[in-house]
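Every protein chain of the complex appears in place save one, which is left out.
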Amino acid sequence: MSTTSPAQALLLAAVLFATGMLGVLARRNLLLMLMSIEIMLNAAALAFIAAGARWHAPQGQVMFLMILSLAAAEAAIGLAIILRLHAAGRPTLDADTGNRLKG
Amino acid sequence: MDALFLKLIVAFPLLAAAILLLSAGRMPARATCVIGTGSVGLSALMAARVATHATSPASLHVPLWSWMRVEGFSTRIAFTLDPLSLVMMLVVTFVGFLILLYACGYMRDDPDIARFFGYMTLFVAAMLVLVFSSDLLSLYIGWEGVGICSYLLIGFWHIDSANVAAARKAFIVTRIGDAAMLCGLLLLATRAGTLEIAPLLAAPPASATAAFLLLGGAVAKSAQAPLQTWLPDAMAGPTPVSALIHAATMVTAGVYLIARLHPLFAAVPAAMATVALIGLVTLLLAAGSALVQTDIKRILAYSTMSQIGYMFLALGAGAWQAAIFHLVTHAVFKALLFMAAGAVILRVHHRQDIYQMGGLARAMPGVFAAFLAGAAALAGLPLLTAGFYSKEMILQGAWHANPLLWAGALLGALATAVYIFRCIFIVFFGPRHTDPTGRTGATMALPLLCLGILALVGGWIDMPDAIAPVHLLSRLLSPLFGAPTAEGPSWLLWTGSLVPLAGVGLAWLLWRPRIRAFTPPEDAVARLARTGWGFDTLYDTLVVRPFVALGRLNQTDICDRLSDATAATARAGGRMLGRMQSGQVRRYAGWIAAGTIAALCLGAWP
Amino acid sequence: MIALPALVLLPAIGGLAAWLSGQGDRPTHLPWWVAIATIILQTVLLLVVTLTAGFGTGPWLGHFSIPWIPALGIAARMDMDGLSLVLLWLTTLLSFPCVILSARDIGERPGLFLLLVLTTIAGVDGVFLATDLFLFFFFWELMLVPMYVLILRWGHEDRRRAAIKFFLFTQGSGLLMLVAILGLVILHWRSTGTLTFDYFALADTVLTPATAMALMLGFFIAFAVKLPVVPLHVWLPDTHTQAPTAGSVLLAGILLKTGGYGLIRFVVLLFPDAAARFTPVALALGVAGILYGAWLSLAQDDMKRLIAYSSVSHLGFVLLGVFSGSPMGMRGAVVQMVAHGLSTGALFVIAGSLQDRLHTRDMRRMGGLWQALPHLSSVALFFAIASLGLPGMGNFVGEFLVLLATWRISPPTAILGAAGLVLSAVYSLTMIGRAFLGPPATGPDPDHAGPDFGVRQMTVLGLTMALLLVLGTYPQPILDLSLPAGPHATQPEAGRP
């Protein structure tokens, strides 16, 4: 098909992962943090796919599916929490204020 | 048979001590006196029996039991009787018996009399162990034993904390010497593998260190400079204690030790010179102090130091017989002086200041006579007194060793006569400042009488050839010490006789009755002399106080602060880590990232 | 010899019995009697052990071994030599004052108290017997926990802190020892292929000098904390001060001896070369302990603290003796341990009695107690004199032999040690002077100082005095027994079935 090297894909995965992490660490808005996590998950997925391509094995895509379901579940719960917080009187979604594990 | 007697001589006082101390005061006072005095009396009788049968030069050896036996060292508890221990035994038992008899009267009304006699008999037993031991380590048992008895007896009236402090001081100062002596023993034991005296002396290891270390023990025990400061304070004890322990027996243990180990010292000229020098310095310093004291017992205490200084001088000069001779006569006349002083003190309501007495000769002629006999012997008035002969012998020995020593000793003799007759003139003559009450009982008078006679005639056992060729003691001791030194020119004898007389005359000029009593100028020197030349202050400032203050400063233990610091670090670390648990998601995420990076780094660069 | 484990089990079982008998609602002296019966039985058992011991078949006198965890090479192995026997006797003798004098007046849960005391004794007996390193460590820990609870529950005003300090120090050092044990076992396993915790097998391990030194230091620090050696002694004054009387007696009399025992058995005999190289440091530490302990003892106002620091000073001699490298020093150290156990144990009994009567340990508030309490005071005087090392008492024999052995290798060290004797006189007599002599104090009313020592106390303490005197004048039996048997000596099973 092409001369695409899985090693380059891995490097991109690393860049994406680092970028996602930057977002998680730097942003205070929970929604944006959630998006950054999606980026990190996708970076991991990319790494799996690249590895699968490298070894000509379908397991890479199997793992991608697992990540996909994980991301789906995570997004569902995370977004539910965000909505709940918003409704509970914290419209700013500031991650730094919710540090008491209650209310 | 003699062996059994020897054991019994020690066993009787020991047994009496055990009975008296265990009875815990439940025994009537009379029984206490009988047991205490009787046991020592029995010992004295047996000592006399042993002495009359065993005057042969051969020594008697009584092994008792093996004390310690380990690899490379063994020591036994064993007694030996040779001329030296024979003399000491007689002094200890006889003088001890007379003093205990005196104490029966002196301590009659004390509720704690059982404890007193218990300690006293224990002391006699310990002193006998010291004297009899044929092994330096078992000698050390007696050596420390007399020390602890001295502590217990000085602090006998323990309600007064001054007495307790004096007792503690006495024990600790002597203990410093004891530690030095112990080091000497360790050295000897390491060199020779044994502490048995006979083999040790047969081949004396010429070790200057050992000699000096042992000398340290002797100096402290015999209250010689520079460890003499405890003796004047030790007068806090009851007077019989002062007479027995701090005049007649224990304080002379140092002299005994050096005489016993004389080959060891003779092999080290420096040690001999030091002994002589210490003797001379102490003799002059103490005599100077005695000149200005006002407390009758302190006068006698300084006098004891001074007289033991004579003995050290003799030892240092190599005149061993002279030292032992003076030890014997001094035991007699100083015990006599103390007991007479005690009788005076009892009669004048426990006052001890000589200026508060005065004119007592008429009120108590018997006591006066006894004191006078003792004083004459102490001053060494010629011909008639015991002290004259022994001091004469020392002067001869000193002349042979070094004329300078002789001159110093002569100066000391002058001072001795002056201070003791100053005491007599002030106490027994002149206007009366206090009314004596009561009378001196028989139990107290009898010992005074016995010792008074001995103080006068006791010297006749050994006389210079110029007077009479009697050499009982010298001959007895000569197997041990060799022949006594030849006598010097006869003008030595004349000088030695005239100087004490001159001293008495000087005292008469200064303090004779019916003139305004001479008060020495109250200058710095006098103050210094009265306080014992400032040794106390010196030690207090240099050693005791810094030591105690530093200890106080460190009362809570600096090492403990170290462990506290560890605890504080842990606690601070915990608090710091606790702050990290902020509950903030982003911080946690940051730490997770950091951890991941660290793990990666570990994985990437193994 | 089945009696060896019985020596360990008997106090433990007796303790349980005492605890169970005290479970009723009514306060009763039943647990006390059970405990007394236990220690009497223990004495009889020890007597039997002593009489049937294999004297003459070699230095090891008794042996017992059954497999415990064979997969790891762990056996319940016990061996007894003269050193163990001497210390077992000391333990048994000191259990009498502990139980008879101090446990009698425990108001709150006496059964539990006695259980803890007897369990501690069982642990100590085990320590003195075990020759399997795992078993040894087990007993080592076993004696700590009951002591911790004793202090925590029945201690004085600042007991929490003291108990925790005690536990941390001993536990921490114990862990260090565990590491050393495991290191030794693993090295032995690597070089020979057999996994064993057996003392005799491990003694043959070939070690490089550096490893031997490291492992030896692991053991040394554990025992140095226990002994204690300056500057690891800081737990001791607090613990002694706060512990109940029986706890103080147990601690000073016996528990500290496990440190000395361990130094002999597991440092000097197991790593002779490393120990020889370590000698200069050990001697310096010993002398530092003697002088520092005595110096601080002098500065204390609290009577129990004073005695505790004096323990530090006395046990410095043990360190000197153990590391003097000669049988003489070793024997001296053992005698010193026995004598210190008796004299200091008795002093703690006295300090505890004073606290019961006056409700203070502060000597500034005492003074002149002799009038009110003549018996107690004279007993205290005796033991103070014993503790200052008067010849004729046990302490002197120990100190003299130790100093003599030390003099052979280092005269300056011995001189400093002898200087410690002067200081010991200073603090002992200061204690006597401040508490018992002098004018009666203004603090607690001397008329209400409580009853003087009665027959019970005088009997027990009188026997202790007699023992000290015998030890001081005729120490030969102890001296003969006390040389430890080396791991290479003929083992008992070789000679007898």
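When the chains are written out, they are named A, B and C in that same order, and each has its own residue count from 1.
As a working rule, a contact is a pair of C-beta atoms (placed from the backbone, for glycine too) under 8 Å apart; a residue touches a chain by one contact, two chains touch by 3 or more.
FYI, contacts and distances are computed from a predicted model.
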Legend entry - Chain not present in the shown complex, as UniProt names it (candidates "ABC transporter ATP-binding protein", "Fumarate reductase iron-sulfur subunit", "NADH-quinone oxidoreductase subunit J" or "Cytochrome c"): "NADH-quinone oxidoreductase subunit J"
Legend entry - Displayed partners of the chain not shown (whole complex): A, B
Legend entry - Option from B:S66, B:S490, B:S582 or B:T596 whose C-beta touches the chain left out: B:T596
Inset, instruction - Go through chain A and note every residue touching the omitted chain. - result: 1-12, 14-23, 25-29, 31-32, 34-36, 38-39, 42, 45-46, 49-50, 52-62, 64-66, 68-77, 79-84, 86-93, 97-103
Legend entry - chain B, residues in touch with the chain not shown (by the definition above): 590, 593-594, 596-597, 600-601, 603-604
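Here is the rule we use: only the chains that are shown with their structure count from here on.
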Legend entry - Chain-level touch network, classified as line, ring, star, complete or other: line
Legend entry - Identifier of the chain whose CA centre is least distant from the whole-structure CA centre: C
Inset, instruction - Using mean C-alpha positions as chain centres, tell me how far chain B is from chain C in Å, no decimals. - result: 38
Inset, instruction - Go ahead and note the Å separation of the Cα centroids belonging to chain A and chain C. - result: 64
Legend entry - Mean-CA-position distance for chain B and chain A (Å): 95
Legend entry - Per-residue overlap in chain A, given as positions that touch at least 2 other chains: none
Legend entry - Residue ranges of chain C in contact with chain B within the complex: 165, 169, 230-231, 233-235, 237-238, 295-296, 298-301, 326-328, 331-332, 368, 370-371, 374-375, 378, 385, 390-392, 396-397, 400-401, 403-404, 407-408, 411, 414-415, 418-419, 421-422, 425-426, 429-430, 433, 436-440, 473-476, 479
Inset, instruction - Using the touch rule from the top, collect the residues of chain A that touch chain B in their complex. - result: 21, 24-25, 28, 33, 95-96, 98-101
Legend entry - Complex contacts: residues of chain B adjacent to chain A: 582-586, 589-590, 593
